[in-house]
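Structure below; questions to follow.
The complex is shown incomplete by one protein chain, all other protein chains being positioned as in the whole.
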Amino acid sequence: MNWGSVSEFLAMGGKGLYVWGSYGVAFAVIALEIGLLVMRRHAAGKDQ
Amino acid sequence: MLEVIDLACMRGERTLFRGVSFTLAARGLLHVAGANGSGKTSLLRIVCGLGLADSGEVRWGGEATRTLREAYWREVLYLGHAHALKDDLTATENLQVANALAGRPVTRAAARDALAAFGLEACLNLPVRALSQGQKRRSALARLALAGAMPLWILDEPFAALDVAAVADLEQRLLGHVDGGGSVIFTTHQPASISGRITQRIDLDAFEPGVGAVC
Amino acid sequence: MRDLTLAWRRRSDVFTSVIFFVIVASLFPLGIGPEGKLLLAIGPGVVWVAALLASMLALSRLFAADYADGTLEQMLIGAAPLPVVVIAKVIAHWIAANLPLVLIAPLLGLQYGLPADALLVLALALALGTPSLSLIGAIGAALTLGLRGGGVLLALLVLPLYAPVLILGSLAVEAVGAGLSAQPYLLLLAALSVAALSLAPWAAAAALRISYE
Partner (left out) sequence: MSSASPQAAVPVFNWFKYASPQTFFPLAGALAPWFAAIAAVLCVAGLYIGFFVAPTDAQQGESYRIIFIHVPAAWMSMLIYLAMAFWAGVGLAFNTRLSGMMATALAPTGAWFTFIALWTGALWGKPTWGTWWVWDARLTSELLLLFLYFGFMALQAAIDDPRRADKAGAVLALVGVINIPIIYFSVQWWNTLHQGSSVSLKSAPTMAMTMLTGMLVMVFAAWAYAIAAALWRVRCIILERERRSDWVRAYLGTAR
């Protein structure tokens, strides 16, 4: 195990901003894409 | 011989027409009728190979025009709504250019004679932008005087913007082409006095689109 | 031939793109300051970018007039194969819109204090590189024919594809400045143009038909 505690895990050896910034934005983008897809599907279904 | 087999055309989600079939032999004069927006221009464009049909096929001499391509286009004269005239060139130059594009270059003298035959003697050397709408139409139509060797003429609204004398003149020219063994497809809204000589008539209003149809 | 005659009768268009080219290239020193060394360093790149933009601006005229007046229809169903027509039009367009840029570029290079041999290479690189710009641009112009927002869209489509020409062209001029031979870059530029000549007319012809169908 690499991490002694949760705060150590979050700190990422002082690079937390960069690491979590990367993952945060990446997953936000994926969530956004899924959200857009759901909305588009909804609109397509209603369009009758 | 031109064969049109089961053509369908859609614009967006709307079906313009479907199941249009006809055969046009030599000496045939085909009038395509129909209300505005019924697809007359689309049909002509598909027949001459500019447009793409959603289904169906056009054959020339038994072969599909989509495979014949240039071999077909050398035999077809298409005049559309747009005059294909360059404002900056003179009527004579325009006519020469148009014929060169069609693979039938003509001399300057021949081009001038053709324009004269359409009553444009006075404007041979004027840039086209100086011509009136009717004169422009006539200088575009002057290609007909040089296109006796092209078997199939496809004319979209050739009578538009012409005066009475020019209409009569054009009708005689179409009949002359048909009598000489050619064939003509044209659209018009005006009651033409050559209607007696029309061998076939297609009314696109009769090919009313079916709702909810998909090709 | 016909296009050339036409371009001659519309001389003002040619001058517009040349003047645009000159203005863009002259604005950079105003924004950066008259420091000789810096200008010398950015000169090749700036002249190339300006040429790229000027060439692209002229592109939208490549098919637009023929599209509007119906001549393009006649070309599509003409006796000559469409790619050949496209090549002819691109050549005419290049002579009218890009050749003047090639000729005037050395003058702009002078503004940036480029040495004489670099000026020669600059003109040569432009002469070898701009044909591929016109050819690639023809595809973009054919694809965006008659579309709303055509001009901006055209820029979005073709500018990324212009990157290799820009890079090689500026490198050629910089190589001279560094005392190296520009030949490899010039050869690569020529190779790109030949490759574009062998592929782009067919792609542009296909794009034109798609735009009409």
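General remarks:
Each chain carries a letter (A, B and C) given by its place in the written order, and its residues are counted from 1.
Simple rule for what comes next: contacts are C-beta pairs under 8 Å (C-beta built on N, C-alpha and C of every residue); 3 or more make two chains touch, one makes a residue touch a chain.
Every value quoted in this text rests on a predicted model; they were computed, and no experiment measured them.
Checked against the full complex, the candidates C:57, C:120 or C:167 give a single residue touching the omitted chain, namely C:167. Of the candidate positions C:19, C:156 or C:194, contact with the unshown chain belongs to C:156.
Listed for chain C, the residues touching the missing chain in the whole complex are 136, 139, 143-144, 147-150, 153, 156-157, 159-161, 163-164, 167-168, 171, 174, 192, 199, 203, 206-207, 210-211, 213. Those residues of chain A that touch the chain absent from the view are 1-3, 9, 12-15, 18-19, 21-23, 25-26, 29-30, 33-34, 37, 40-41, 44-45, 47-48.
The working rule: only the chains that are shown with their structure count from here on.
Inter-chain centre distance (chain A to chain C, centres taken as mean C-alpha positions): 43 Å. Here the spacing of chain A and chain B, counted between their Cα centres, is 60 Å.
We define each chain's centre as the mean of its Cα atoms; on that basis chain B and chain C are separated by 37 Å. Looking at chain C, one finds that none of its residues touch two or more other chains.
Chain B makes touch with chain C in their complex at residues 48-52, 70, 73-74, 76, 78, 80-89, 93, 97-98, 100-104. Residues 2, 5-6, 9-10, 65, 68-71, 73-81, 85, 212-213 of chain C are the ones touching chain B in the complex.
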